[in-house]
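Every protein chain of the complex appears in place save one, which is left out.
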Amino acid sequence: MSPWMRALLLQDYNTRVVLLGTIFLGMSSGMVGTLMLLRRRALVGDVASHAALPGVGFAYLIMERIHPGSGKWFPGLLTGAAISAGLGLLCSRGFARIRRIREDAALAITLSLFFGCGVVLFTMIQGLPSGQSAGLNEFVFGKAAALLQADVQLLAVASLIVLVTCVALEKEFALLCFDEDFASVNGYPVARLDLLLTLLVIGVTVLGMQSVGLLLVVAMLVIPAAAASYWSERLRTRQFLSMLIGGASAGLGVLISAAVPKFAAGAVIVLAGTALFVISLLFGRTGGIVWRLREQWNFRQQIGLEDLLRTCFEVLESRGPATGPSDWLSELPISKAELEAARDWVSGRLPYLLHVACYQGLLRYDAQGNLRLTSSGRRRAILAVRTHRLWERYLIEHAAETPETVDRRADRTEHLLRADAVEELEALLPQIERPMPVPTSPHETAASESSLLPRPLLKAEDQHAQ
Amino acid sequence: MLSDWSWLDTWIVVTAALAAMSCALPGTWLLLRRQSLLGDAISHSVLPGIVLAYLLIDQLEHAGVVTRETALLIRHPCLFAGAAVTGVLSGWLSELLSRIGRLDAGAALGVVYTSMFAAGLLLIRLAADRAHIDPGCVLYGNLETIVTDTWGTTGIPRAAIMNGALLLLNLLLLLMFFKELTVSVFDPAMAVSIGIPADRVQQALLACTGATVVASFESVGSILVIAMLVVPPACAVLLTERLSRVCWYAAVIAAASALGGHLAALIVPELTRRVFNWPELGDATTAGMMAIAAGCLFLLAWICSPHDGLIRQYRDRWRLQRRIVEEDLLGILYRRGSLLHEVSFAADLGQLMKQPPRKLQPVLDRLCRAGALNLQGGGYTLTAIGMRQAESLVRSHRLWESYLAEHFELSDRQLHNSAEQFEHFLNPQLRETLAEELRQPQQDPHGATIPPANPPASQS
Partner (left out) sequence: MSVVPPVSSTAAVPAEMSSPPVESPAGELPLKVHDLTVAYHRQPVLWNLDCQVSSGSLVAIVGPNGAGKSTFLKAILDLVPRAAGEVEFFGRPYREVRQRVAYVPQRASVDWDFPVTAADVVAMGLYGKLGWFRPVTRQARRQALDALERVGLAEFAQRQIRQLSGGQQQRVFLARALVQEADLYLMDEPFAGVDAATERTIVQLLQTLRAVGKTGMVVHHDLQTVREYFSHVLLLNTRVIAAGPVETVFTEENLRRTYQGRLSLLDQVGHQLTLAERMPRS
């Protein structure tokens, strides 16, 4: 059986244990990470993890001193780590209260001071006969494969506590992250909530050190939360997704590292998270780059089509007064040359737009190769012209616009008006009678009389379309 | 311990000091820009660059493109280049991420540098058979061994030359661009408006930081570089309020922490072994001790800072409290005995001040020494000096009461309480402005006489 199959089928007892443990960890850190990201304190986890190092060293030395050989007792080391991480965060709070020291500097100072302590302690421990094999380096670089069943039980219990706390205090934490002052005014114990959240961070950090290593544990807090932010704008969903992504990256990382001998689990877990993050960044439903680009593309295309249809309308309008309300727009052919001349098109834009318009059934070619508006094209053309002219009027009346410049100005922004804004425009321009025709153009168009499209025409077109 | 100080120790200190000083200069600007954690990010993300460069050279050597000698020769510059590229890349990537990904700046930094660091670690594991890179060395630095790697026959460590060169470069840039840096960090909008491209200056600063971090990580380790980037400048801003001095102080503090760090590395383990009778304990790294030394200097600066250090704060508070007690005492004596000159005893005063007499005794003694009080038969009377001081105080008190009474509708009690507090904070100038505004009143709202303004001090 290939190592891949062994890993994927969870043949090894060890892999199963490790997988379970790290997934628990990933889920709880994803949960807490979302909150920390929202509080804009994403890097506090980094300080906590670096600050935990001397605690591990001290705990080892103390235990070794009391009872030689017992230095590697896991819960003891974790306690030391947690205490020292807590001290570190306290320290950074204290530093940040000095007037000239900002929060970023306070964090950096704490981090380097504590890490320096840790490094010194570790090098001193290396001299001890038991120190060589103490495996304390696992705390720095992580060694998920060394997880034992007892560790996993600890991880599971701790993760459960974290998850339950986050779910139970969901709205309190949400308020804390969103508007601390408001929470405080409303009688929430902000300081205690903050402390609790910090404790959760410390807990996750300390537990994560064993599997991903202290240098990378901050990734477990930051990356899933950041990735989830591209999928949802609701806190609850985001937390859930972040939990999912955290768990998934942990699981993926462990499986890959089990299958490929040289892949260290910690690094692979982080990189799996990074991969998920990049996917989210690109394809995330809220704010993902691809979607945003697509929206922009659609928007540009819509603008182009509206411009094209409006140009068609104006070309037809310029041929002279309409003979009847319903036929002058409908079946008259328009030549490409006329369209070309009616407007300054960016080169290549017109053929493309014509193609799209034909594809969408707004225009069609007749037998002579001329263009004709279809019924839906007609409807959209009328709407576009209507919006354009209403907006022009509005700008002239309310925004100190001049008839000379208004066309260009309106051209740029009219596409942003939605249906409700158009209604509002009508209400704001009382001197135009209702039911409202397409208002005359306030500036000279080719056909200066003309072009009052009565509103009933729109209705008629609607019916026609149905 | 110190008895066997050798040339090697000297070189360790020199190399470390050069590295620390070269970091402290750009670090000052990072600190002032509130981007201290950027140093952290850069120092983590140099790892993949180093490993990739190492592997590349290794491959080239294996493929026979370069000879072994050339490989040795170009290894250092290549590692430097690789690290610099990824270091700057991380800064640039996280900025990009926070812009197009609309992510919080801290989070963007976190995502980028952890990913790059993880990639670096993975690469090291993958290449473990061929390349012997100890991640520990990259992280913690390896001062003790790199000083043995000397340049030719000069006996000067290669690392010292490298760090020295970077220090010179940073110094030169600092001197050349001091005013441009100042204005673009202090007020970017203004910088742009007078034609200094603030964003480009800041990008250059980032590149400079990257290069410095890369040059120093070998000596102090990639994590502890951040200690040298941030802590000495942080000390310096606590100690002085002049920007040029901040830079010099930071450099000096950085050098001091290098020296202190190495001394501590020599002394502390030995001391611990003796104190705890634990001979097996190993030696401590200089790099780690440097971070601790810098941290201790920071704590020291915090305590001793001339403008807002802890000592200064406590001293000011204590002095103010003492002055208030003294003035209150004089005021009480004045009100009770200005006409009768009757003698007051410490016990009476204690009752009036609602404080135990033993607490008042030192204050009374001080006032006697200052010549404000006279001790007569166990009781106290005001001297002429004391009388004048008391008059000023009572004048402040009553003027303030009059002022409040004119502009607010307060009860007598409220008037008195407010005046009790503010009488200590009215300096002579304010007092006379107040009197002027109230058209030199003779009586306060309770009908008591307001003492006249003191004659000039020269008549005393």
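Letters A and B name the chains as they come in the text, with residue numbers starting at 1 for each one.
The criterion applied here is as follows: a residue touches a chain if its C-beta (ideal position, glycine included) is under 8 Å from a C-beta of that chain, and two chains touch if they have at least 3 such contacts.
Computed from a prediction, not measured in an experiment: that's the story for all the values here.
Screening A:Ala259, A:Ile303 or A:Leu332 against the full complex identifies A:Ile303 as the residue touching the chain left out. Across the entire complex, the residue among B:Cys137, B:Leu169, B:Val192 or B:Leu352 in touch with the chain not shown is B:Val192.
In the full complex, chain B touches the hidden chain at residues 32, 34, 175-180, 182-183, 185-187, 189-196, 237, 240-243, 245-246, 307.
What we mean here is this: only the chains that are shown with their structure count from here on.
Averaging Cα coordinates per chain places chain A and chain B 37 Å apart.
Looking at the complex, you find that chain A touches chain B at residues 37, 40-43, 46, 50, 65, 95, 98-102, 104-105, 107-109, 111-113, 115-120, 123-129, 131, 137, 140-141, 215-216, 218-219, 221-223, 225-226, 229-230, 262-264, 266-268, 270-271, 274, 277, 281, 287, 289. Across the interface of their complex, chain A is touched by residues 31, 34-37, 39-40, 44, 97, 100-104, 106-111, 114-115, 117-119, 121-122, 125-126, 128, 135-136, 139-140, 221, 223-224, 226-227, 229-231, 234, 237-238, 265, 268-269, 272, 276, 278, 280-285, 287-292, 294-295, 298, 302, 308 of chain B.
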